[in-house]
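Got a structure for you, questions after.
Every protein chain but one is kept in place in this view of the complex.
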């Protein structure tokens, strides 16, 4: 197959490479010319513009947009929509808010253009491990791009099969590492919840290691302290414990490099998915204390002191004469 | 009546004064001699030592210990226990952990000495407004010290009476601002939960004002900002709104003085009660997400970055190549 | 002044009455004819329709819409917009999402119609106590309706004045119980945060009383139990304690009536404000663990078991053979 790929950053570039490794052709475009050149060196067909890409694709054109969510993706899809033909397929492989997918799919459908949203997990490791993909869109369109998805997916590999999977009820593709989740938007919805869970898992480890580290703190009486080797603890939990996971593997690797993690500032970003996950939960009236606490810990990590903290001190001063003022 | 008061800090001094205003006699002691002298100037009988206090009290001696919880209170009560006579009454008016009360009451009971724990709310305002008190101990001992408690309590004052209070089931003293909650330890237990609630209430206001303040933040697109007058908002909520409270009154006063609260550092202390409240909840298997979050917000306010935050960044770097390092 | 009031439910009816008590005229409409008749009996001018109301109002017509947020309010305002004249004022006194206010104000401004949003607190008590109001809109329009707002507000009453209020920086109306918060939407924004705080405060009390009640539970060893009188505890905290508040007054009244609260099911509704408050916090990246936990507790109160709980049991069975199945 032949596929156009727009956006050749860390993710887009690796996606193009993995598709080519499987024997497909890619036409690639990025505003940053050297990124195009690098892919061309790896065998891709370069394009100077979206229109140039269109001219180099097949009669039924397939576009994979791999850009930051929001304006960059929105504008690129609008441009493609301007010249695409009925039957063409536009794939958004980024981190788009699923309600934007639903809106776009409806808009493109009026022109006979198919829209497929692909939530993609796997990060910088995807080129080698394959990408885990959650796909939304009409069945026909998803089936058309299936060879591309199959090429990107990790495949069954060495991961043990889940017992009791019933072939009749379930999608065989799941074992290959991708699923057709449902109509447009559902792919990004599932990916969004995936990221919400990711935040929760990460924060659970973070809090646990905080407690381990705090056990040597001088805040504690000397006889209550343990001086624990966090590197070894992360390592041992990888081996036979209930909490082994890929995130723990990454933690163990980071701690093995530097148990103090001094290279990291402690200011933690969040992309939109954590926020949207909480919104989705509220729309459904589902209680999500863990997922929200994980998100809020990141917000809190990015400020020195909240105004709210100062108000607490002001109240304490008001009722108790407690003084909590800067030195 | 005559009562010995040990510990003449902000709380102890005001307690002595309010007792004297009601016509009772106080014998006062503090390691800090000027504190004793100040009370003597206000009409108290000074004591040089605990033994001296004993000699100046009545045949049935009543001791009110008003010291920091933990060692200071523990040691003072141990000293009094060494010389007290059967029938004497030892009152702990501080912020003692209620399980310590239970232990001490048992220990003193073996010598015929009564132990009464008084959880005291009211802070620096108590001298004028009166102290709200939650009392634990044997009925006889509590009844004996009732005149002292009545003197300290705010009394019914101008606060409207609660409809439907049934005199047969309920303690008439509650309307005066003090209650006999139950056996030894129960007074401090109720006070402990009071403080746990206090943390929750304070944090609810703190978060709300954080949102109001954040609405003018440059993080938001300009057309989504409001520049709100927090001083006026706190004021208006005092008047007819569902969330009016004394803590809001204090917030309004602090904001009226300085809407930026720049005098406060934002590092917020916690005394033990919040922690103990969560422990009590866990012993009972009661979910307390609000009370715990309020406590943890104070812990978080006292550190720049947690180790856990760094671990989050380390994981993010591991799977996504995200760089969150100090500049 | 003369004002049209649409929606004569519990809130709307009392608003009309309080406005009339201050000597203003009201023209009232409700789909429910007996509600109109009841107000007419109290001195209002009845209207059969919105158009009829328009004909009975002054040259510069003022409409106060007091309907459920969402469709009812939206449609009513659309109807009024269809016939209103430049210079007319439309007030939304309900619980509208503030972004809807911003949109509507813009839409009405194109026709020269003014839009004022009034967040109103006070519930069923407003007729007697007055309503606490947070007002958004253009200065001129708000000033025009000031006599109505002043009539509805509680006034300074017996509530002590906040020290240090600086007349130059602050809005004198705040002490009367209403404020002009800013442009359209800001009134409902402040009211929304008010309700978010309200949820947090309520949940803090709820958790505290849960711990008090749980202390007599048979889950605890007998020697660790206290049998506490919750009615008296709520009462005593009203009197001189740090956590006294109007919500505590209401709790004390409910507990005085029935300490077991058996009349209540324990399924707790939420209106939109709690949800919107969390959304606003996320847009600002403000951590709000207490406000979110309070909202989620209500969600949780309305289901027997979550699917997530079952998944926990399924995992526990998977790794430990723990059996948590229905009997």
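Going by the order they are written in, the chains are A, B and C; count residues from 1 in each one.
Everything below uses one rule, namely that a contact is a pair of C-beta atoms (placed from the backbone, for glycine too) under 8 Å apart; a residue touches a chain by one contact, two chains touch by 3 or more.
Since the model is a prediction, treat every value here as computed from it, not as a measurement.
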Selected residue (touches chain absent from view) among C:74, C:146 or C:210: C:210
Residue of B:62, B:174 or B:278 in touch with the missing chain, whole complex considered: B:278
Positions on subunit B contacted by the hidden chain, ascending: 242, 275, 278-279, 282, 285-289, 292-293, 295-297, 299-300, 302, 306, 319
Positions on subunit A contacted by the hidden chain, ascending: 121-123, 126, 129-134, 153-154, 156-157, 159-160, 162-166, 169-171, 173-179, 181-183, 185-186, 189-190, 193-194, 196-201, 203-205, 207-208, 210-212, 214-215, 217, 219-220, 224, 226-229, 231-233, 235-249, 252-253, 256-257, 259, 277, 280-281, 283-291, 293-294, 296-297
Residues belonging to subunit C that touch the chain removed from view: 10, 123-125, 202-203, 205-207, 209-210, 213-214, 246-247, 250-251, 253-255, 261, 263-269, 289, 293, 297-298, 300-301, 304-322, 324-326
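As a convention for this text, only the chains that are shown with their structure count from here on.
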Whole-Å gap between the CA centroids of subunit A and subunit C: 38
Whole-Å gap separating subunit A and subunit B, where each centre is the average of the chain's CA atoms: 47
Euclidean distance of C-alpha centroids - subunit B vs subunit C, Å: 31
Set of subunit C residues in contact with two or more other chains: 242, 285-289, 293, 296-297
